[in-house]
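Pasting a structure here, questions to come.
A single protein chain has been omitted; all remaining protein chains appear in their positions.
Going by the order they are written in, the chains are A, B and C; count residues from 1 in each one.
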Amino acid sequence: MTVSLKLPRRVLITDCADAKGLIAKITGVCFDFGLNIIKNDEFVDNTEGRFFMRTELEGDFDEPRLLSALYEVLPAQNHTVLKPGGRKRVVVLVTKEAHCLGDLLMKSYYGALDVEIAAVVGNYDKLAALTEKFDIPFHYVSHEGLDRHQHEAALLEVIEPYGADYLVLAKFMRVLTPEFVARYPNRIINIHHSFLPAFIGANPYRQAWERGVKIIGATAHFVNNCLDEGPIIKQDVIHVDHNYSALEMARAGRDVEKSVLSRALGLVLADKVVVYGNKTVVF
Amino acid sequence: MTVSLKLPRRVLITDCADAKGLIAKITGVCFDFGLNIIKNDEFVDNTEGRFFMRTELEGDFDEPRLLSALYEVLPAQNHTVLKPGGRKRVVVLVTKEAHCLGDLLMKSYYGALDVEIAAVVGNYDKLAALTEKFDIPFHYVSHEGLDRHQHEAALLEVIEPYGADYLVLAKFMRVLTPEFVARYPNRIINIHHSFLPAFIGANPYRQAWERGVKIIGATAHFVNNCLDEGPIIKQDVIHVDHNYSALEMARAGRDVEKSVLSRALGLVLADKVVVYGNKTVVF
Amino acid sequence: MTVSLKLPRRVLITDCADAKGLIAKITGVCFDFGLNIIKNDEFVDNTEGRFFMRTELEGDFDEPRLLSALYEVLPAQNHTVLKPGGRKRVVVLVTKEAHCLGDLLMKSYYGALDVEIAAVVGNYDKLAALTEKFDIPFHYVSHEGLDRHQHEAALLEVIEPYGADYLVLAKFMRVLTPEFVARYPNRIINIHHSFLPAFIGANPYRQAWERGVKIIGATAHFVNNCLDEGPIIKQDVIHVDHNYSALEMARAGRDVEKSVLSRALGLVLADKVVVYGNKTVVF
Partner (left out) sequence: MTVSLKLPRRVLITDCADAKGLIAKITGVCFDFGLNIIKNDEFVDNTEGRFFMRTELEGDFDEPRLLSALYEVLPAQNHTVLKPGGRKRVVVLVTKEAHCLGDLLMKSYYGALDVEIAAVVGNYDKLAALTEKFDIPFHYVSHEGLDRHQHEAALLEVIEPYGADYLVLAKFMRVLTPEFVARYPNRIINIHHSFLPAFIGANPYRQAWERGVKIIGATAHFVNNCLDEGPIIKQDVIHVDHNYSALEMARAGRDVEKSVLSRALGLVLADKVVVYGNKTVVF
């Protein structure tokens, strides 16, 4: 349908057991409500018998009424949600490296990422000055002298008041506990500095250099309870050769890391990423 | 829906003016006919106000009845078609270079391209031996001593009896007349050895070398009346550097050419390419 | 040779007619001076009969003495130079778009580009605030009410005192006169928002969208007298599809533009780029 930028847009994510006629039923309900479908993407995982659809809707409507009309045509077990569509709010966690944070700040500044960076939180204070250049509050929450749970409690104390939609780990070099992760289910995005599942864990560039690989990469994923094992959102790689030392691989890798993280966040902000099990559908 | 390989599959390509409710109406008709939608992809060109949808259908049905039911819900002006879905038949035209033809023959041989290569036609006989290794007839139709129209008449005489769905120009180094092209509207696929629209015309690798480019590419497109100007299906590139002479660029480019042509043909064979104006939607 | 970070490093760029024994003669002179060769790269353009070599040297030496020893073994006509090796100084010219400038500022800030950005000059003042966040002077030199030569005179007045090694056109949307360019021969680096030589001139993304291309790109090149025609340093591309409007192509292209410009500048700063005629050797 013709796009009018004035009308509000919302995204309907359907996620249910597969069945015949689902597209007709869902889009039929939308049509009954007089809604315009801006973009419709559908996917069926035939191995799992599961149906996914992303429907970008334009028009005024009563959300609860639309949802209950949809629930009547959908299988009883479904995870269908309506995403509000507006600008989302994130809190960024960092340690010492500036490249990922810098890219998020800069892209947010000039509008390439439609996001509100509510705050940056670091377990070192090294990135305070950079953050504050962009008039964003920086919270220094050192882990020194604290055990993991104490540190996470301190982090949550500063993070939670912001009511963030997502936490972004922009080279935050601490492993989070399952308790912390459980507070933000599929709402924590991490950038891992390797092409997962190669080189899980620490020092992936040194591992890559020692193995003599000809390609290095980066992986943005949601965080679950296992280190470097959540659902992958985006990956990219660059070619390297024997001329690269481990240090030069790390330096070259930073460009991929920041680019993968920014693009993954962009997809999440646009409600294009659906998590199921340990995987994602990226519409 | 669950995939059963036993049932026939057909592809419905909807192409019409955009309107509210089209997805609901089209998929509703399919549902009424008891059909299973294997995959549904939709696109609206908002600049043109035009709606495109590719619906992969499984199930037994009466084609004319389905189409007339669809025409009742679609705008009067539409180009909606039902593609039969089975293996398609092509005739390949060549001159002297073996790489694109070789890749098509080989991929067809081991099943990576689901296509029947009915015949190969060359204006030189250099590729006859290669073609015949694969038990495919080769027709040598020299252009020597013939004007363009005479040559094309001779070509058509051998091509037409094959009743090909598509002609594939696998480095066929002759420019076709509008009359010839008109016989196969959007059914002739060409590989151009440059990243169009850069280096239109002859000797693109020499042009690229003289310009000192750092990337070379290839473009597969449908042929229309203007040289190197039809709707683009697929493009790809490789990086080069100062070490490449024009000859080495050409050699490196062959790998991209053959790969782009094969992938473009694969998309066309799977009924994933819709032409509109001078562009394509590739679902 | 083993690398000691304490000793000064300089780069010898040999550029002369090809002849037998050049590598032996040049590296022999370096050896006689007790110098360590950190890295040696050589290239011969056989079409032109021209020899290029980049020799990264470590050690203390008297530059004029080394050069005159080299000139004795080199052909009389040569363009051999010794590059000082330390941090270089640039002035960045901009118009209104922030992404390329932002990437240069950020990478310089966290050390991914070893460069001194002495100043930013804009024909609009839109990027003053961004520049000043990084404590770099911004000069607003409007072109309003001035003809091209008057504007360039005004630009030079603020640029020249900085004694920049290079000018970087980070989306500076004005065409420079030959007189201006002649002041900085092969010392002005531009980013063009297309994969040159496709879509020369204005509005390349709209041109690309209208042509229905499946790949868009960016080109960093030295500026010479012809618009978009100087020696190419670096190019890169991304894949797009029918879902991209001209505006979305432009948005996606910005990431390639900034990345290509930064990488090109990095190569130039490391004395890895040799210009000859309308081409570059990038070691």
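The definition used in the following text is that a contact is a pair of C-beta atoms (placed from the backbone, for glycine too) under 8 Å apart; a residue touches a chain by one contact, two chains touch by 3 or more.
Owing to the predicted nature of the structure, the values given are computational and were not obtained by experimental measurement.
Among B:D45, B:E229 or B:D255, which one is in touch with the chain left out?
Answer from the full complex: B:D255 touches the omitted chain.
Of B:A17, B:L130, B:L146 or B:A246, which sits in contact with the chain we cannot see?
Once the missing chain is taken into account, the touching residue is B:L130.
Quickly run down the residues of subunit A that touch the omitted chain.
43, 45-47, 195-199, 211-215, 217, 231-237, 241-243, 245, 278-282
In the full complex, which residues of subunit B touch the absent chain?
Residues of subunit B in contact with the hidden chain: 97-99, 102-103, 106, 109-110, 112, 130, 133-134, 251, 254-255, 259.
Even though one chain is hidden, which residues of subunit C still touch it in the full complex?
1-3, 18-21, 23-25, 27-28, 30-31, 34, 36-44, 46, 49
The rule is simple: only the chains that are shown with their structure count from here on.
Counting only C-alpha atoms to place each centre, which chain is farthest from subunit B?
Of all chains, C has its centre farthest from that of subunit B.
Can you check how far apart subunit A and subunit B are, centre to centre, with Cα atoms defining each centre and the answer in Å?
Each chain reduced to its C-alpha mean, subunit A and subunit B end up 37 Å apart.
Determine the centre-to-centre distance between subunit B and subunit C, using the mean Cα coordinates as centres, and give it in whole Å.
So the centroids are 41 Å from each other.
Give the residues of subunit A touching no fewer than two other chains, as numbers and ranges.
In subunit A, no residue touches at least two other chains, as defined above.
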